[in-house]
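Contents: one structure, followed by commentary.
Excluded from the complex is one protein chain; the other protein chains are retained at their positions.
The first chain written gets the first letter, and so on, giving A, B and C; residue counts start at 1 in each chain.
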Amino acid sequence: MSYEALVSLAVCLPLAGAVLVWLCGNTPNLREAVTLVTGGLTFLSVLLLLPQGLSGMSPELVFAAPLPGLSLSFRLEPLGMLFALIASFLWIVTSIYSIGYMRGAKEENQTRFYICFALAIAFTLGIAFSANLLTLFVFYELLTLSTYPLVTHKGNDEARRGGRVYLGVLLTTSIAFFLPAIIWTYSVTGTLDFRPGGIFGGIADSFVVGALLILFCFGVGKAALMPFHRWLPSAMVAPTPVSALLHAVAVVKAGVFTLLKITVYIFGADLLVLLEARDLMLYIAGASILLASIVAMTRDNLKARLAYSTVSQLGYITLGALLATPAGITGAAMHIAMHAFGKITLFFCAGAIYVATKKTEISQMEGLGRAMPFTMLAFLIGSLSIIGLPPTGGTWSKWYLMLGSLEAGHIALMGVLMVSSLLNIAYLLPIPIRGFFAGRNEGPSILKEAPWPCLVAMGITSAGCFVLFFFPQPLHDLAASLYGGTP
Amino acid sequence: MMSAIFANLPALQVILPLLFAPICFLLRKRGAAWLLAFCVSLCTFAVSIALFMQVSAAGPLSYAMGGWDPPWGIEYRVDSFNAPFLVLLSLMFCVTLAFSYKSVEKEIVQPRHALFYSAFMLCVAGLLGIVITGDAFNVFVFLEISSLSSYILISFGKDRRALTAAFQYLIMGTIGATFLLIGIGFIYMMTGTLNMADLAVRLPSVMDTHTVRAAFAFIIVGMSIKVALFPLHVWLPNAYGYAPSAASVFLAATSTKVSLYVLIRFTFTVFGAGFAFGAMPLQPILLVLAVTAVFVGSLSAIFQTNIKHVLAYSSVAQIGYMVIGFALASHAGLSAGILHMFNHAVMKGCLFLVAGCVFYRFRSARIEDFRGLGKTMPWTMGAFVVGGLGLIGMPLTAGFVSKWYLIMAALDHGFVGFLIIAAVLAGSLLAVAYVWRIVEVAYFQAPDEVHENGKEAPFILLVPAWFMALLTLYIGIDPSLVVGAAESAALSLLGSTP
Amino acid sequence: MKPERPYFLDNKGNVRFLIYIFHALCFVLFAADFVLHRHSYHPLEEIPAFYALFGFLAFSVIILGAAMLRKLVMRPEDYYEAPEEISND
Partner (left out) sequence: MTDLSLLTLPFMPFFIAALAVMFIASSSVRSALMLAVPIASGFLLLQEQSGVALTMPFMGYELVPFRTDKLSFLFGYLFCIASFIAILFSLHVKDRVQHTAGLFYAGSAVGAVFAGDLLSLFFFWEVMTVSSVFLIWARQTDGAFRCGMRYLIIQVASGLLLLAGALMILHSTGSLAFNEIGLESQAGYVILLAFGIKAAFPLLHNWVIDSYPQSTVTGAVFLCCFTTKVAVYALARGYAGADILIYIGAVMVIFPIFYAVIENDLRRVLSYSMISKVGFMVCGIGIGTELAINGAVATAFNHVIYKSLLFMSMGSVLHMTGRIRASDLGGLYKSMPLTTILCVIGAASISAVPLFGGFVSKGMILTAALDQKLDFVWLCLLFASAGTFYYAGIKICYFTFFGQDSGLRAADPPKHMLLAMGLAAAMCVFIGLYPALLFGLLPFEVDYIVYDTTHVLAQLQLLAFVGLGFVWLKISKLGPPDLRSVNLDVDWIYRKFLPESIRCALGLLIADYGRLKRFFCDLFHQYIMGGLIRHHGPHGILARAWPIGSMVLWVAVLLFFYLIFYYF
């Protein structure tokens, strides 16, 4: 199949899936089969695109021109491939998980759920493949809107409040900062294309570029850089598969992916390192990492803790993107994948616990490991990956990020990353450990795991954490080809 | 025959609705009146399209009314600035009529139906006349025709407050029209001509006189009332809020735009940008008022309880955007302003149509009526969401395009530009607030007993609403037509000044 | 219950005997320094019975030092958290 057809296929498949799901809404088994098949096909088509994506900048694929001189268009490049691969692969896993979760938790409006989910994935892939800032922005906003019904899925007051914060923060940042930054960039440079080495090329003075950098960093609210992180904990009112895929992978990663793309392809590393504004943003990212970890420690609700942990981990990627050194960018790109596998595992576990026991608070989970050993083991593995301990994938991204801060001459940031790892231990590990070892006098409990699709999904992602440790080479190559390193 | 029609298109444009209005009244029967009006609207639309094509192919078109050559006779002049307005007006004419068949049946007592249609046609004729004419006094005449008929339209509202609103509008509209008349009188006094093109030639020699300056002031203030520019917007919410749905759809989409058209026409074509923005401090005054309008309008919209009022206040804010574009007086700014006039007409038309659908079901359009509509009236709410996203300025909707151009234009203006951008973006955010407030009610609140049995609006009402919604999306995805029209309009305006 | 058979050290005499033996051993080692030749790397080592003296001195210092340290650092057992009963495995 031609490359153009494949790209369109990859984006259109989930859209078509959404329509099919809508049509099959009355027969749950068929509906879920459609979701799974669509997921599989989407992943396959992304996979088929891989050679093209690795070969550097592919030809542009224009499909609309919403503004004269500016087009909505797709173009493959390594970072987008990386993101698309992760999102489409984890969609399959999450679909498997959702089947267990949604049925197990007896959620309502499941059809709407699957429709919006497919839409969100389509838009995520749109973000991944976008060839210019405008396309990216369009899909970015569409993603916000398509996930809103998912966040507010429960439809009660709490969901409404959560959804309000979610939409409020994401729209505010994108309208108030991201959009003007895009327009300003366009008026300065006359283009919005992603180009290796950036598009400023000495056109603008450092004040303007610095201001733009700050606008972009805060404008991409999905990257959850403090103080615009509030939406992420609020989004936790959503059903867990949503939190898992969207708020640990697709949506937040769309944010940091956008930032990474902007630093690499709009500003360019050479320009970025000269900016004073970059140093400012680096330290804000560092502060975001630490503060979010500290807040995470104070949260007793499991999903809230994971949400703050996500905020902190997103700071890693923002940090790497802003470091703009080869290792920093590699680390940031790799962390997109590493964190995706680790955090999705953790969310899967949180959901499994909820489905099996209806427990949401950490303090209720002591000794739970005896009833749900598999879940808790997966949680342990996911935690290790988030902390960045061998033998889990998180080690490598931390390695590159630390090397990146060293290359950039910011030893303090290396310290931040180290302290953050320790904080991660403090807030993540107690959960599985107390699950396994606390309250041993209460006698053995009866094994009561979540439905099997949930377990299968958890198994896949936690195995992924290990696989990424022992075979990081493809991922590394993909990430490294971003700055023209070893292919 | 065909060639005769083609030669007289400009006249037909106005005369068709003007002529058939009394006939419509005479028909008395509801169905027949509607059918006639609808046929006329289709013809009008065809004429406007033809005119538009002609202008874009062959340049400005001058038509001497009654064979009297300008500047003595009345000249109808179609150029790339007003041709798209003609299309817009006649398009809204069609859409509103399509909508009104069911809506008017419900909202207006039976014997007055034919009256409504004829008043409506008169109003359209007046607005078309304002746009098409090249004669200053003729503008006043058509303005009065359209105003008087719109007072009637508003007073048809079933709510008793509609009468008060109409009366209020009458007072204000009359003041505005009188001011316009005073202004036109002054310049006639100084130049002895009423033809706009002729005025543009003669005015520069008497530019420095107090009389011309006073004339300009009167025209600006007078038309500001009709435009509903802050702080002269007070008549607008009630007029739109209590009018019958069909009337509010049409008025919201067109009447303020036409007034703004007049303002721009006088400023650029008659007085000239050099005079208006060079000799007079028009820019700062307008910018301050427009930015204030954005804030006041949006904030007021947030706290309203009636959807029509929300939309009306939102219009006040959106008019602020248009005036900002106009006040920037650059090519980019002017095209952004004109672009937003079209886009806003489409989006606000869509939203008022939705309000009309809800009104049709529940006989009111308060926020409470929207409870649970996400479930009971999914298609109606779908159109509302699309229109609302347009107001917010989401990408792939018309609102995004105008916002983009407005910000691009403001970027050329240094620090003031940044303030304007801030205001525009703040307005967008406030739009999120007032739109999402309604969306939340519709999708999250359970309907009470009255609304539980709500059904989807009739198909015939949904078609126009969705037509406008799709148009909003279409402009968002492929705006080249609208943007092209706006840009050539701006070019023709700026190019016509020395 | 049958009383336990007394163990070796339960007998005070045995203990006393062991202490005598130990004292004798100490004396022998002390005396050996004067009989046997130790090669020395350090001037201090040439002091007769240096290691014996050092050992005794070191012991005294340790006991005194420990007593002082205990005054400084000793806290009740629940200082950090309530102690748990130690159990096996």
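The working rule: contacts are C-beta pairs under 8 Å (C-beta built on N, C-alpha and C of every residue); 3 or more make two chains touch, one makes a residue touch a chain.
Computed from a predicted model, the values in this text were never measured in an experiment.
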| item | value |
| --- | --- |
| Among the chains presented, those that the missing one touches | A, B, C |
| Among B:Q13, B:T44, B:S100 or B:S300, the residue in touch with the chain that has been omitted | B:S300 |
| Contact residue for the chain not shown (choose from B:G192, B:P281 or B:G495) | B:P281 |
| Interface residues of chain A (partner: the chain not displayed) | 384, 387, 389-391, 395-396, 398-399, 402-403, 406-407, 414, 418, 421-422, 425-426, 429-430, 433-434, 436-438, 440, 472-473, 476, 480, 486 |
| Residue numbers in chain B that touch the chain omitted from display | 164, 168, 171-172, 175, 179, 210, 213-214, 216-218, 220-221, 224-225, 231-232, 234-235, 237-238, 280-281, 285, 296, 299-300, 302-305, 309, 313 |
| Footprint left on chain C by the chain that the document does not show | 4, 7, 9-10, 19, 22-23, 25-26, 29-30, 32-33, 36-42, 45, 49, 51-56, 58-63, 65-67, 69-70, 72-81, 83-84, 86-89 |
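Here is the rule we go by: only the chains that are shown with their structure count from here on.
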| item | value |
| --- | --- |
| Gap in Å, rounded to a whole number, between the CA centres of chain C and chain B | 104 |
| Interfacial residue positions of chain A with respect to chain B in the complex | 64-68, 134, 137-138, 141-142, 145, 152, 155, 159-160, 163-164, 167-168, 171-172, 175-176, 179-180, 183-184, 186-187 |
| Residues of chain B defined as touching chain A within the complex | 389, 392-396, 400-401, 403-404, 407-408, 411-412, 421, 425-426, 428-429, 432, 436, 440, 443-444, 476-480, 483-484 |
